[in-house]
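One chain of protein is taken out of this complex; the other chains stay put.
On to chain A.
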Amino acid sequence: MQLIVNGLSCIRGGRPVLENVSFTLEQGKALVVTGPNGIGKSSLLRTLAGLVHANAGTVKLEGGDEELSVGQQAHYFGHADAIKPALTLKENLDFWQSFYGSPTRTAYEALLEVDLGDLIDMPAAYLSAGQRRRLSLSRLLVCHRPLWLLDEPTSALDAASERKLEILMAEHLEKGGLIIAATHAPLGLLNPDRLELGREQIADPFADDELFEQDQLQESQQ
């Protein structure tokens, strides 16, 4: 399975936010998208998910389900938590599991992974910002989707939770998943691909040389 993105462009509000972005992501690999604020990291993830219409270019998950779009095979973990305060943690998770299908863990097992197991029957309204974030993260664990699109996944997380996130991401990759993360923080991923969004979409000159070459190689492959 590999994700092939070719010449992706997106115009929002009359302003181009993505211009000719191309990359290939292999199975079991992660791609870290970096760049200054407002450069289009979130837009890239939303365009990949199909939530924002791409003006040009293609996104294809090769080896995935032909019947489904890339977005339908992806978990989108954005800034919004998609949590209903009036429902308990279990009800929040059970809903997404039933709605998305292909269940993997029960709600309780997923909550244990993010250290919220003992709050399972509490209404989500009582959670702190970091706990909400972790509950939202556990949504990715209750049903299987090969591609994870993570937008600033570490925001509002404490150091221990960040560690936990690293482990969960590593597990997902090990099982042959793919991850694309837009972030400013080091994510502790082992040797990820990198994509630096800039005015001209050039690779990060400060990234280490080997990775830099890898990117160049992949981009030239397109």
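Following the convention adopted for this analysis, contacts are C-beta pairs under 8 Å (C-beta built on N, C-alpha and C of every residue); 3 or more make two chains touch, one makes a residue touch a chain; residues count from 1.
One rule holds in what follows: contacts and distances are computed from a predicted model.
Only one of "nitrate reductase (quinone)", "Heme exporter protein B", "Aspartyl/glutamyl-tRNA(Asn/Gln) amidotransferase subunit C" or "GDSL-like lipase/acylhydrolase family protein" fits the UniProt record of the hidden chain, and that name is "Heme exporter protein B". Within the complete assembly, A:82 is the residue of A:82, A:129, A:167 or A:190 that touches the hidden chain.
Screening A:52, A:89 or A:114 against the full complex identifies A:52 as the residue touching the chain left out. Contact between chain A and the unshown chain involves residues 49-53, 67-68, 71-72, 74, 76, 78-87, 91, 94-96, 98-101, 125.
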